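What you see is the complex with one protein chain gone and the rest in place.
Note that the chains take the letters A and B in the order they are written out, and that residue 1 is the start of every chain.
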Amino acid sequence: MGSIFSLQQILNGLQLGSIYALIALGYTLVYGIVRLINFAHGDFFMIGAYAAYGSFYMFNALVAGRSGTLAFLVLLAAMIGGASIAYLTNKFAYKPLRYKPKLSSLITAIGVSMFIEYFFSALPAIGPSYRSFPDILVRKEIRLGNAVISNLVIIDLAVAAILMVGLTLLVRKTTLGKAMRAVSQDKDAARLMGIDIEKVISFTFMVGGAFAGAAGLLAGMTYPRIFPYMGILPGLKAFIAAVLGGIGNIPGAMLGAYIMGIAETFASAYNSLIGEGIAFAILILVLLIRPRGLLAEKIADKI
Amino acid sequence: MTPLLKIEHLTHFFGGLRAVYDFNFEIPEGSIYGLIGPNGSGKTTIFNLITGIYDPTEGAINFQGENIKGMKSFRIVHKGIARTFQNLRIFGNLSAIDNIRIARHYTTTSSLFASILRLPSFKSEERAVKREALELLDLMHLSNRAMETAKNLPYGELRRLEIARALATKPKLILLDEPAAGMNPKEVDDLMRLISRIRDEFKVTVFLIEHHMQVIMGICEWIKVIDFGETIAEGLPDKVKNDPRVLEAYLGKRGT
Partner (left out) sequence: MNVRKLPRFLIAVVLFYIVVEVLYRTEILNGYLLHIINLSLIYVILATSLNLINGITGQFSLGHMGFAGVGAYVSGSLTTLILKLSVTNPASMLPFLLSIIAGGVVAAFVGFLIGFPSLRLKGDYLAIVTLGFGEIIRTIFNNIDAVGGPRGLLGIPKFSNFTVILVAAFLTVVIIRNLIESSHGRAMLSIRENELAAELVCVNTTRYKVMASTFGAFFAGIAGGLLAHLIQLAHPTQFGFIKSVEVLIMIYAGGVGSLTGSILAAFGLTFLSEGLRLGIRALADATGLPIGGEWRMVVYALLLIFIMLFRNEGLMGMRESRIIKNVEVD
């Protein structure tokens, strides 16, 4: 066994960080726009994994042999799955509470999260137990010095990178992205400018959900087992990553997620107890030392 | 004689934004002083700086000869400065009398232990607090509202309740942030009489922000005018009223 700071560990950390980053972006987008910690976001990730799982068996026969096409279709299904549940959650649970105290939405979010998890494990077709995730792509490995790099590492990093670049372009360059930024700055002003803010919020939820769905697929492929409660811990950790980076801040969420992925990988290699607790330790440290996160701007509160 | 409140070179920045710049003011004991200025000129920020809600970037705030800058708000109140808020901050779900009782909190001495066991000492203290709270409500013509849930009271009564609550902390200086806002002319008249009474009967010095010119000109003994965080004029009400810089700040430059 080598040092815990080996190249292998760094790669593992980046891989985990990529998955956290995709989830964290959803938290940060939604928080940025409606100031709500969407507790159910980790469950969108779980739905994505199951959507990928189901679609794999659906499309497998259809596009037999062409694993690239299959992988693309499965990714699409995972993203659509995540986006749909996000859309429904926003519409039925959060929208009616938009102008009620923030805590009501938060508690509702906890309820939604519980509902999704238990409903899925109660459904006989899904059930509470683990399922092993199929190999969508043939695993290949390259040796690089002491480290073994699997093609999954490259895929995870690449998919996350492509989606993140896409999101950045969406937010910076498109009209919809401008509307999102406007709503996050000032809802009332945005409404006066003729922006349909509910539409923008709904879209934001769907983008977040789609990203979480994609993360679900990547997690399924990388750590090949899925279960209805699989979203709880990654969801929390990704949220903490978003806080670490400065919640509401898109580059912050990515940075926080990669730091979190690497920290957790190193800590787990050192000691499993520390590995389990490191995320929460990071959270408490951030909130004590730099509660606005690494990349947050200073905002004056109005009294 | 040392003034009750002496503010020197008070300056405050929000990020890069200059909210208050080189503000100097002395308020002698027993007076009623006013602070006016257009919207967004930094008046409420000055109140927030005095009461420790914001920590000033620079300057000194002396109260009874003691520097209170950087103290926690509740300690400043303890020293004897109470305030009301421009947008009411009432304890809405509690009764009117409980709003006042809470403000008597720091003078109560019953320990947790005595309170939980409801010892005789606790009960007699509760009686005293209740009596004083009722007296204050009576002074504000609110005694028939004592048990009413505060959020159900009309606006004018909430304003008076907030003043009563501030008085319950037994202050030496009371800061009133637009006490006449939203009141009708009759209520404004009553309020002016009330403020004078507070000063005379409770020996409380008053420092108030107001847009209502009738109040400012009617009861203030000295007025300070600020715009963009800087003092543009000060003096007796009659002098300030006709100061060209004040007119300009309020009405804009002629021809623009």
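Simple rule for what comes next: a residue touches a chain if its C-beta (ideal position, glycine included) is under 8 Å from a C-beta of that chain, and two chains touch if they have at least 3 such contacts.
None of these values were measured; they are calculated from a predicted model.
*Asks:* Shown chains touched by the missing chain?
*Replies:* A, B
*Asks:* Hey, which of B:123, B:141, B:197 or B:245 is the one touching the hidden chain?
*Replies:* Checking each option in B:123, B:141, B:197 or B:245, the one touching the absent chain turns out to be B:123.
*Asks:* Looking at A:10, A:63, A:80 or A:93, which residue reaches the missing chain?
*Replies:* Spelled out, the listed residue whose C-beta touches the missing chain is A:93.
*Asks:* List every residue of chain A that touches the chain not included in the displayed model.
*Replies:* 36-37, 93, 96-97, 100, 102-108, 110-112, 114-115, 118-119, 121-122, 124, 127-128, 232, 236, 239-240, 243, 272-273, 276-277, 279-281, 283-284, 287-288, 291, 303
*Asks:* Considering the whole complex rather than only what is displayed, give the residues of chain B touching the chain that is not shown.
*Replies:* Against the missing chain, chain B presents residues 51, 53, 72-74, 77-78, 82-83, 85, 89-94, 98, 101-106, 108, 110, 112, 115-118, 122-123, 125-127, 129-130, 165-166, 168-169.
Just so it is clear, only the chains that are shown with their structure count from here on.
*Asks:* Can you give the whole-Å distance between the Cα centres of chain A and chain B?
*Replies:* Centre separation, chain A to chain B: 48 Å.
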